[in-house]
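Right, I'll just put the structure down here and ask away after.
For this view, one protein chain was removed and the others were kept in their places.
Letters A, B, C and D mark the chains in the order given here, with residues in each chain numbered from 1 onward.
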Amino acid sequence: MRLSSSKHLTLLVLAAIILIAPFGFPSNFYYRIGSLIFVNGLAVTGLVILIGFAGQISLGHAGFAGIGAYACALAPQYLGLHPALAMLLGTALSAAIAWLIGRPILRLQGYYLAVATLGFGILVSMVLANEAPITGGPDGHEVPELGLRKLLETIGLDLSNAQFWYAFTGLFLLAGTWLALNLHDSPSGRALRALHDSEIAARTVGVDVTRYKLSAFVLSAVYASLSGSLLALMNKFITPDAAGFLHSIELVTMTVLGGAGSVPGAVAGAALLTMLPQVLTVLQDYEHMILGLIMMLVMIFMPSGLVPSLSRLLRGRT
Amino acid sequence: MPLLRVEGLGIDFGGLRAVDNVGFQVEPGEIVSVIGPNGAGKTTLFNMISGAYQPARGAVSLDGEIVTGMVPHLLARRGLSRTFQNLQIFQKMTVLENVMVGCHLQERASLLADLFSTPASRKRSAETRAAALKLLERVGLDCAADKEASSLSYGALKRLEIARALALEPRILLLDEPAAGCNAVETEEIDHLVADVAKSGVAILLVEHDMKLVMRISNHIVVLDRGEKIAEGRPGEVSRDPKVIEAYLGVQPKEAGGHALG
Amino acid sequence: MLSVENLRSRYGRIEVLHGVDLDVRSGEIVAVVGANGAGKTTLLRCISGVQPISGGSMVFRGEPLQTVSAHRRVALGLSQSPEGRQIFTNLTVEENLRLGAYLFSDARVETDMAEAFALFPILKEKRNLAAGGLSGGQQQMLAIARALMARPACLLLDEPSMGLAPILVAQILDVVKNLKALGITVLLVEQNAYAALQVADRGYVMETGRITMSGPAEQLIADERIRAAYLGV
Amino acid sequence: GATVSETGPASSLGDPEAKTLRMLVEEINAAGGVLGEKIELVAYDDAGDPNKARTFATRLIEDDEVVAIIGGSTTGTTMSIMQVVADAEIPFISLAGAIEIVDPVQQWTFKTPHTDRMACAKIFENMKAAGVTKIGMISGSDGFGASMHKQCLQIIGDYGIEVLIDETYGPNDADMTPQLTNIRGKEGVQAILNAGFGQGPAIVTRNYGQLGIKTPLYQSHGVASKAFIELAGPASNGVKLPGTAILVANLLKQDDPQYAVVSAYKKAYEEKTGSPASTFGGYAHDALRLLVDSIGRAGKAEPAAIRDAIEQTKGFVGVTGVVNMSATDHLGLDLTAFRMLEIKDGDWALAQ
Partner (left out) sequence: MTELLQYVLSGLTVGAVYALVALGFTIIYNASNVVNFAQGEFVMLGGMITFFAWQAGLPLPLAAALAILAAAAVGVALNKLAVERARGAPVVSLIIITIGASIFLRGGAQLVFDKQLHRFPAFSGDEPLVIGGATILPQGLWVVAGAATVFALLYLFFTRTLTGKAILATANNRVAARLVGINTDYMMTLSFALSAAIGALAGVLMTPITLTSYDLGVAYALKGFAAAMLGGMGVPAGALVGGLMLGLIEAITAGYVSSVYKDAVAFIVILAVLFAMPQGLFGRKSTDRV
């Protein structure tokens, strides 16, 4: 009971922040930052499930984001699909690919898994960059308008483009967070966390380790894919960078900075790493040094990540 | 029909015959102990029976079904459960959650149901929580339920493993040195616990160096030395067997101290 | 030789040692007994420096220990065979032993190793195999042998008999007695309280982070409360 | 406002661009600014990431309330900024090469660099004159290389030239001898064309020398500074490429229309930064000068007026070339902006 109430509290706080924050927004730019945080937060929530719960590291999840993004770019053009359907198609495709490659890849452990997923991510971004006639190559590809905003307008809900995306991605993040929180304290979530600590013990109590790992992998791929699709639709333009190695690393960094096993940590990590570069622009040339420094400091003083370390601190006080 | 039957089981590591041609059987409700000097192959035998190692030779059958080298989670579904000599605790989970994972087979449901936290999934979680709490009480860890497992002392962790293994509601339970790290009084508690479990019809296979415990509760003892079975029988017979005394108990078991005198 | 005064230690916010006092005189065997979770292991970890203390003091051979880091305490003559064995699983048995004598590189390392092999012949047999492949009891032997390799003046043993076959338990206790003969001091934590008190000169009883009783070993063995709580007789 | 790729994979483009912008703004303000007001430059580093570029463009418009944006060092970043400026109705001058930026013409987007297609055309003209009909091509797989590769292939047929072998390399590859060996082994190749920027062309040129290949080597305008000659070493002798006036500033005749602009910029930049001026800095130079010029002509610093003024630019002399914009041409450069250069004795020379 105690756990489930803390689950609702997390959701409530998150929803409140999403709802209240706009009152302090001086311009559309802040809505954009907000939606970027939500989009990243969604992908990171998926990684919390994979890395934080199941303990399986992936350095290639941007690959799934790329698949989701390019589905929204290409499916409307080549298959005439509505962007929303393209998003679903991308999700299904990511899930299918994750399921296919997950079987062999997840037999690997630790860094070996990391390098295998890294290879996958690089393959995806390479295909996207090199198959220029189809994907537009490194220069990127246009993405059609989702059209939902227009639809909302007709029913009298008039939002600016930035506001719409803020709300839309915010809803996705809330849903993603809700699911992840549910999972954490469910039988499946326990099985995942158990196999993280000891695969052999998890097996002996009857956990089908292979299947659960695969489920977590597919689930996190779905999160990443949705996040990629949302980004593409929001930007109406996408380049292979979305699938790139650096983006994968960025996602993992967000996951760990926020607190690998913590669902609210995902949002915190995404927020930190999305906002920092914006804040640090005032430092001009020192921007990168300070960014690196902050990452190191967070890990030194909050080794288990922002949210777990801070909440431990708060609990210590009371 | 015996619940567990082991025949001609063997495995090698490099050039070493860690276990060779070992066979015995366990009936429901029976406590069979496997004893033998360090490195005799007891843990390895457990690892083969429970699917952690693939045996090179021989067969294991559970309730008549051949389960040789079957993956552990399928064995778990058939009612086989174990503890580990080298503790395998879910360190980052709470003590209670550790035991709840032990209930995995009863509580598992589709991933989707869990993601959406369906009422059925929540209900199952609540049930396992209650069951797990009861088990913790049984091993005396109920007061530590919400602690992180990594914060328990060694002896407490041993008991936590037993609770987790019991959570599976096994038909056969493999215990690898459950009393190691427990003092005489605590050992006696484990003794009662094991006897209790056996009484409810669960077959128990026990590895233990505490001879007092072994002699007291075993129905049957298998003695291994250098991977081979050197003796088998009732506690009384085995403890008088000169081969066993020489290889394992020491010339004058009564004076040897050790757990025997606890 | 070793004196511990009002020692406190905590894991995070939870204090588990609430002011422990303990003395070990040179050449003595001192046993500490107590139930699961009493804090025996924590006490030993504090003494060898791998567990931070939050209060109190420790003096070893006249030197305050608090400010000495763990690896330097080994140089001072403290060596521990830890709970859970803590061997280097990825290294070979021989490498484990060699590292036990990490601080030395003289000829005596060889003879010490030969002695360790004589004590536990199985280790010699397996000297070139990864220590992680040893059976539980063999690992326990390795942990004890490794601690001896450090040529301790004071040896800290945390449940040395755990997982050992009865013959070996007897042998380990013999070893402890021999060490005493060699002038080595031993602080022994044992669940097998009866056996431990039999070889010990003095004993301490620990309960939830405090010393509740102490005295000559024979006296403790005879004590009714102890017999009921720890010896099970 | 500006967002360029000061760091990241395109930093060899974005860095001189940013430096140029900062330097010029200082210069212009020291000279009294435009319309009697000082101009203020807000420059962000998008690290070559289109997503970041878009965020910064939004920020420039929404937060910094700029009247015009310069930037987008790469095609990808430019494309994502174009979406934003179109919505916000802010004039935008891109610094990237792709033809898609101005074809079809987008109301609010302009650009100063010649398109890659023009570079290709210049090269092919030269090849054709030399009687080359069959070439081997090797391109970087990054945005620059891929874009130029694509545009070259689109027009190559017009010159009766054929690509017999088409190789690529990654942006950080350390050795291209396998690709060059293949080109060398290909029967009938009369010239080699390398489309790329950064370290690639230098390594290609070194490997070309190492393998003792004799067929002439053409580089692209991505090889845009003196440093290339140093990095590529002696093998660079005889390499031909389409370059802008800036590379051969000292060879320009006094009566060349660009002489004054080019030498002034080059001198100022090199004094200020201590590093040699490059084509890319020139793009930024032109963009800012063009913008300032247009604001002056517009008579007020309002986006729409500025846009119209940019579109009406005629005879503007930049570092890159002479710009004549129109409603159908948001680039305004022609092939004369490129000069065919050849490396001789470790320095640039005008090719015959």
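By our rule, contacts are C-beta pairs under 8 Å (C-beta built on N, C-alpha and C of every residue); 3 or more make two chains touch, one makes a residue touch a chain.
Computed from a predicted model, the values in this text were never measured in an experiment.
Participant: May I ask you to name the displayed chains that the omitted chain touches in the full complex?
Facilitator: For the complete complex, the undisplayed chain touches A, B, C, D.
Participant: Going by the contact rule already stated, which one of A:G24, A:P104 or A:G156 would touch the omitted chain in the full complex?
Facilitator: A:P104
Participant: With the full complex in mind, choose from C:Q86, C:Q198 or C:Q219 the residue touching the hidden chain.
Facilitator: C:Q86
Participant: Looking at D:G32, D:G185 or D:G238, which residue reaches the missing chain?
Facilitator: D:G185
Participant: Pick out the residues on subunit D that sit against the missing chain.
Facilitator: Where subunit D meets the chain not shown: residues 6-9, 11-12, 15, 141, 167-175, 177-179, 181-182, 185, 198-199, 202-203, 206, 209-212, 227, 230-231, 233-234, 275.
Participant: Write the list of subunit C residues that the hidden chain touches.
Facilitator: Spelled out for subunit C, the touching residues are 48-50, 69-72, 74-75, 79-80, 82, 86-91, 95, 98-100, 102-103, 105, 130-134, 146-147, 149-150.
Participant: For subunit A, which residues touch the unseen chain?
Facilitator: 51, 57, 104-105, 107-109, 111-112, 114-116, 118-119, 122-123, 126-127, 130, 200, 245-246, 249, 253, 256-257, 260, 285-296, 299-300, 303-305
The definition used in the following text is that only the chains that are shown with their structure count from here on.
Participant: Comparing A-D against A-B, which pair counts more contacting C-beta pairs?
Facilitator: More C-beta contacts join the chains of A-B.
Participant: For subunit A and subunit B, let me know how many angstrom lie between their CA-based centres, rounded off.
Facilitator: That gives a centre separation of 42 Å.
Participant: Hey, how far is the Cα centre of subunit A from the one of subunit C, in Å?
Facilitator: 49
Participant: Could you grab the centroid distance between subunit A and subunit D? Build each centroid from C-alpha atoms only and quote it in angstrom.
Facilitator: 36
Participant: Got the subunit C residues that touch at least 2 other chains?
Facilitator: In subunit C, no residue touches at least two other chains, as defined above.
Participant: Going by the contact rule already set, what residues in subunit D reach two or more other chains?
Facilitator: Residues of subunit D never touch two or more of the other chains.
Participant: Could you please specify the touching residues of subunit B with respect to subunit C in the complex?
Facilitator: Against subunit C, subunit B makes touches at 13-14, 36-40, 42-44, 85-87, 151-156, 159, 177, 180-188, 209, 211, 248-250, 253, 255-262.
Participant: Quick check: in the complex, which residue numbers of subunit B touch subunit A?
Facilitator: Per the stated touch rule, the residues are 50-52, 71-73, 75-77, 81-82, 84, 88-93, 97-98, 100-102, 104-105, 107-109, 111, 114-117, 121-122, 124-125, 128, 164-165, 167-168.
Participant: Sort out for me which residues of subunit D touch subunit A in the complex.
Facilitator: That would be residues 7, 44-45, 48-52, 54-55, 58-59, 61-63, 74-76, 79-80, 83, 87, 98, 100, 141-143, 146-147, 150, 168 of subunit D.
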